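Only one protein chain is missing from this complex, and each of the others stays in its spot.
On to chain A.
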Amino acid sequence: MAFITANWNPLGETFYRKTELYDMTWNVRDGLRESLVAAAPYGGPIALLREPHRRSPSSRPQLEIYSASGTAIASFPWKSGPVIHLGWTVCDELLCIQEDGTVLVYDLFGSFKRHFSMGQEVVQSQVLEAKVFHSPYGTGVAIVTGSSRFTLATNIDDLKLRRLPEVPGLQGKPSCWVILTQDRQTKVLLSTGPELYILDNTSCTAVCPPGLSPQTCSIVHMCVSFSYRYLALFTDTGHLWTGFSNLQEKLSEVDTKKTTAPKHMLWCRRPQSQQPSVVLMWDRLLMVVGQCHDTVQFPVEDPCVLVGEMDGVRIISSASQEMLQEVPLVCQDIFKIASMAPGALLLEAHREYEKSSQKADEYLREIKEQSMLREAVRQCVEAAGHEYDPKTQKSLLRAASFGKCFLTDFSPDSFVQTCRELRVLNAVRESSVGLPLTHVQFKQMTLQVLIDRLVYRRFYPLAIEICHYLKIPDYQGVSRVLKHWASCKVQQKDLSDEAIARAVCVKVADSPGVSYSDIAAKAYECGRTELAIKLLDFEPRSGEQVPLLLKMKRSQLALSKAVESGDTDLVYTVVSYLKNEMNRGDFFMTLRNQPVALSLYRQFCKLQEQDTLRDLYNQDDDHQELANYYVSASYREKRLDARLSVLQSAVDEYNKSKNEFAAKATEDEMRLLRFQRKLDDEKGAGLLGLSLQATMEALLALGLYKQAEQLYRDFRVPDKRYWWLKLKSLAEKEEWDELEKFSKSKKSPIGYLAFVEVCMKYNNKYEAKKYVLKVTPEQKVKAHLAISDLEGAADAAIERRNDAEIGAVLAKCPTSDQLLMEKLNRARAAITKK
């Protein structure tokens, strides 16, 4: 414990420490000296291209990929063109930028994924230098070409190349340059020697860092901080200028007393840094320069690579890897020699407690007296998060746990969470896994991403273990791991389709959120169509299967899956796809086997393609529907003969479907139409299109009784209906004589009450009376009432000895007519008596 501060180096008011992360397990010896090296932040993988400039085809350079701890992941000879730069994307993909501007993308395991170009003109002018950078938009690539032009792509997953404006006076490559992202814009800051320029989409502006010492001639090295907020410039006079990257403000300027440019230069900061610094490395020297003008110097024995992190700098050499960072304030408080901070006291108290010493109580009392116990626990928990050594973590956490016992309402959440997270971090820091993440980095990167990274490295069991341990909902945790595992599994060429499908099914089973269709899509991408189909069978969401099946040209299957899903829109989609893909005959046949799809397609045709509808019915020999189709089509014909001929087709089809009624009805309609046309021509009657009833009505209104009569007979109109029609028509025209004649033509099939009522409707009481005499006894009362003949109604009712009818008359009786009421009441009494 006493040695914790042993590797602390004071810098200004604060300390910097170098923590050993790994003894590298690789065997690269001098490899770092003459190789292109790319190491990703957040404990990412390391790529190494040995002797990139060797071009003889007989001995190709070797590209090697290692985990951060130096475990070999992949290695293969480089067969493409000369590589200028290597870099990692945020998704752990390796970018190899070639001289000709081609960027090749490989995954962690060295398998080629895709490539893109940084522009055609680069093929001629060649890439001189390139940089890979990260921004909120993703991973970007910047190059400078032989013609001294910069080209940028801010997000390689959504490739948009931007050629930046020319830089005045620049020949060849600039002496140094960096990428800045400011105000959602990506810019280049470059030095041509004497001049400093900011280059953005549209312009190239000369800039001058504020307060740069006048004797400076040129800037020979520059670097920007992890967050793009701070900038460091190294001048030919050995001065290090630091300031904000917007070049508005200077922080400090330090004379390093070195005249050569450093090989590497990086910011070394952490969130809430007390004393941010810049780390510079020369061949034999590593220098940490603080803003306080103080420096820390370390000798360097091996060639090293520096990796900037958000909270420090990793130093990778052929033998080991170290983390250089400012000691977090809380750790300083606890571990600083003779610190009296509450956390330090608590740690001490716990140590004494373990020794069963009463001093424990004294320390504890002291903290309590200052009411700092809560703070003490918090400090211990927080400090544990910052420590890399599990032993130190444990002692801090034990102390925290000890202190916690004396607090009554302390929420254990932060303690529990830190314990859990540290356990996970310790697991992934294991050399065999090789993710040397700090707690701060872990928080920034989020658990989701950590799991993704584990999955990229194919540490599936560990990832699942972590998901279970941290109780992440399956949906976001285990399922995603399994999904990736399965996508990886389907690429194993040495296994049979059957075996893979089974393995996937067993492991994935019905884990929520794992989409079998995604896995199948992967299998299809790898050219394993059969496997894809097998996997799709496991997909419970029929809808999800459809797009892939279509892509694989399994259209029949796609259709039946779409139908199964119940999602009619999906069915429509497949149908319209099939329609374009297949010839008409096959298309119809396919539909025929899928009644649901067929009826949907019919609906579609009904609205959009009437002719197709006819073909469909035709093919199915659906005569009934075909006939109906002709019927509705007939209404779209303007000319009568065309209309008749379409109707004739309907008749034929109705006959074929043995629908005699409809055939007959249609024939009748045709007959009616011809009749109407004839009369329209002869008399201008305007009948065409009317119903039979309306036609007769019109004829009667026109006084064409004979023709009406003819229709009545020809179309076998029921007497009742015709009588009603004629009655109303005559009454309306007030042809009372004609009406009387008609009433006598034969016994009325609708009785005579109707006559009474219709006459009254036209206020002709005189005529109405004529018919009252003729009504049947049952309707007598009603008839008399209709013509408001109360006396008559009363007599009829009494005569019929009908209680209900007497009641009806009584209801109509005005109270003034006492006589009649009495008479009715008497009769009523007489009936009820019996």
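As a convention for this text, contacts are C-beta pairs under 8 Å (C-beta built on N, C-alpha and C of every residue); 3 or more make two chains touch, one makes a residue touch a chain; residues count from 1.
Following the convention adopted for this analysis, contacts and distances are computed from a predicted model.
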### Which of "Vacuolar protein sorting-associated protein 33A", "UDP-N-acetylglucosamine transferase subunit ALG14", "Exosome non-catalytic core subunit rrp40" or "Chloride channel protein" matches, in UniProt, the chain that is not displayed
"Vacuolar protein sorting-associated protein 33A"
#### Entry: Given A:Ser599, A:Ser745, A:Thr776 or A:Gln818, the one touching the chain that is not displayed
A:Ser599
### Summary
The one residue from A:Gln297, A:Ser576, A:Ser788 or A:Asn825 touching the chain left out of view is A:Ser576
### Task
Using the definition of touch stated at the top, determine which of A:Leu285, A:Ala665 or A:Leu702 touches the missing chain.
A:Ala665
### Task
Identify the residue among A:Leu285, A:Leu470 or A:Leu688 that touches the chain left out of the display.
A:Leu688
#### Entry: chain A residues that touch the omitted chain in the full complex
473-475, 479, 510-513, 540-542, 566-570, 572-573, 576, 595-596, 599-600, 602-604, 607-608, 624, 628, 631-632, 634-638, 640, 643, 661-662, 665-666, 668-669, 672, 688-694, 715, 717-718, 720-721, 724-725, 750
